[in-house]
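One chain of protein is taken out of this complex; the other chains stay put.
Letters A and B mark the chains as written, and numbering starts fresh at 1 in each.
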Amino acid sequence: MDLVSTLALLAKGLVVLLIFLAAPLIFVLAERKILGRIQSRRGPNRVGPLGLFQTVADGIKLGTKEDIIPPAADRVVFWVAPLFMVIPAIAAWSVIPFGPMVEIGRETGLWITNLNVGILFVLALGSLNTYGPVMSGWSSNSKYAHFGALRSGAQIISYELTLGLAVLAVVVYAGSFSLIDIVESQRHMWLVAPQFLGFLIFIVSGVAETNRAPFDLPEAETEIVAGYFVEYTGIRFAMFFIAEYANMFLMSMLVTVLYLGGWNGFTIPGLEGVSGVVWTMAKALTLMFGYFWLRATLPRLRYDQLMSFCWKILLPLGVLNLLVASVLRMVWS
Amino acid sequence: MNFAAVLFYAFSAIAIVAALGTVLARNIVYAALSLVGTMVMIAGIFFILHADFLALVQLLIYAGAVGVLLIFGLMLTNTGQPATGPKDRWQRPIAFVAAMAFILVAGYAAVSTDWMQGVVPQLERVPPAVLASSLFRNWALPFEIASLVLLVAMIGAIVISRRETSND
Partner (left out) sequence: MNGSDFAFLLPEIVLVATAITVWAVDFFTPRDRKPDLAWPAAAGALVAMAFLAISWGEHREMFLGTLRLDNFSLFFRFLFLTVAFFVIVGSPGYVRRKLRNAGEFYGLILMSTVGAMGIVSSREFLTAYISLELVAFGFYVLVSHARHEARSNEAGAKYLILGAFSSGLLLFGISLIFGATGSTGYAAIAAALETTPDFGMVWTLGVALVLAGLGFKVAAFPFHSWAPDVYEGAPLPITAFLSVGSKAAGFAFLIRLFAEGLFPVLDDWRVAIGVVAVLTMTFGNLVAIQQANLKRLLAYSSIAQAGYILVGVATLNADTTSGMLLHIAGYTATNLGAFLVVIYFHNLTGKEGIDDLRGLYRRSFLLTLVLAVSLLSLAGMPLFAGFMTKFYLFTAAAASQLWWLIALAVANSILSVYYYLLVLRQAFITPESEEEEQRPAFRLPSHARATLSLLMVLVLWIGIYPSVFVDAAEAGSRALFGG
């Protein structure tokens, strides 16, 4: 690896890291604004023009607050648990493509790395995502946190299965585990068309994986206060937030890449790179809006409903979808 | 020593320390977390050996699913009482001697062997498609038997843990 490509890699990494850190700031504000509109309120409007600096102020506040470790907590695990939230969330971004191959002095892809098992990499990190909630919930030594952790653990393991099944059907169509190849294979037709059922399964599982409404039982404010991170304060609390919004955005990017054709869309000649990034972002941001919309619209599920929905409806559907996809693929080729 | 070798020794060292932690930790959740650490490090070693698919499956299944299920089970059953030591302490020195003897023999075996004698070292990245066709053609039988093993394990788990509706 020569110097230029090392530098390019570093630059790409830096950009992704910036997105990772900035995303929560923007999305929390967007969510509050959108929720406000949907509920006929104004949302935050005090800090800065139109309340635009609200989350910045919140961030500063969280950063300067006291970092409390409850006396009954398991100090070591309590201390490292937030890291287990953040690390998988950021690592997964390394295989997400933002745009096509472009010419910036030399050929380079708008992604950090093209792993030939990229989608598996994302899924594997997703499965590590369980440790954050479980470890923080256990170490807090508090009932609410414990319940939140149990719920989160069971929920993420269960929906990970259906998520994986939906992804496998995509892999069957694209013939590759690489996210870049998957996007390339959608040049003529977005996979959402032949894989509509898989798309729905993925969306539902994705929302559940990220613990968002209507599947937000692990942090259900009205039942268990805030779930697994109820005992956390200050910057550690902020880490949970960063991880949550980063994961939501990651999930939106995944849907974009797997089903909505990624950077594919009409392009302005000469500006393929820019239009690719614009397309990807437009699709992902639309999906993010969907997240907020869901939260404003749907009531929370009951826990047994959540589990039986996954195991008795989603899982059989996922298997069926994979089966049909495989058979169709075999017939066509 | 190249970069891969440095990584290999680092991963191996952490894996061994974590494995010791699994066995020696008094707190059972620490033991489980150490086990997860070992699994992750082994996944790392697979990565160095260019077995990307295997590494990720190791992460996905062992570090992800199995580890979480373990900790989950501990959380559900944890009584809050500290673990008590084994009752027959007199066995400890014997066990220690036996274990050390085994480590010595195995270590000597590992060091004294010319590992390149029987095998031609081939370290190339195998694309998932090749792996799949090998798994589903040549090794289809063990693969199918493994699925039966999992089926039996699943049914067995239900049989053993199912709450019985009425009593004798």
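Note that contacts are C-beta pairs under 8 Å (C-beta built on N, C-alpha and C of every residue); 3 or more make two chains touch, one makes a residue touch a chain.
Nothing here was measured: the structure is a model prediction, and the numbers come from that model.
Looking at the complete complex, one finds that the omitted chain is in touch with B. One chain of the complex is left out; on subunit B, the residues touching it are 105-106, 108-110, 112-115, 117-120, 138-142, 145-146, 148-149, 151-153, 155-156, 158-160, 162, 164, 167-168.
Simple rule for what comes next: only the chains that are shown with their structure count from here on.
With centres defined as mean CA coordinates, subunit B is found 29 Å away from subunit A.
In the complex of the two chains, the subunit B residues touching subunit A come out as 27, 29-30, 33, 36, 52-53, 56-57, 59-60, 63-65, 67-69, 71-72, 75-76, 125, 127-129.
By the touch criterion given at the top, residues 74, 77, 115-117, 120-121, 123-128, 130-131, 134-135, 137-138, 146, 149-150, 153-154, 156-157, 160, 175-177 of subunit A touch subunit B in their complex.
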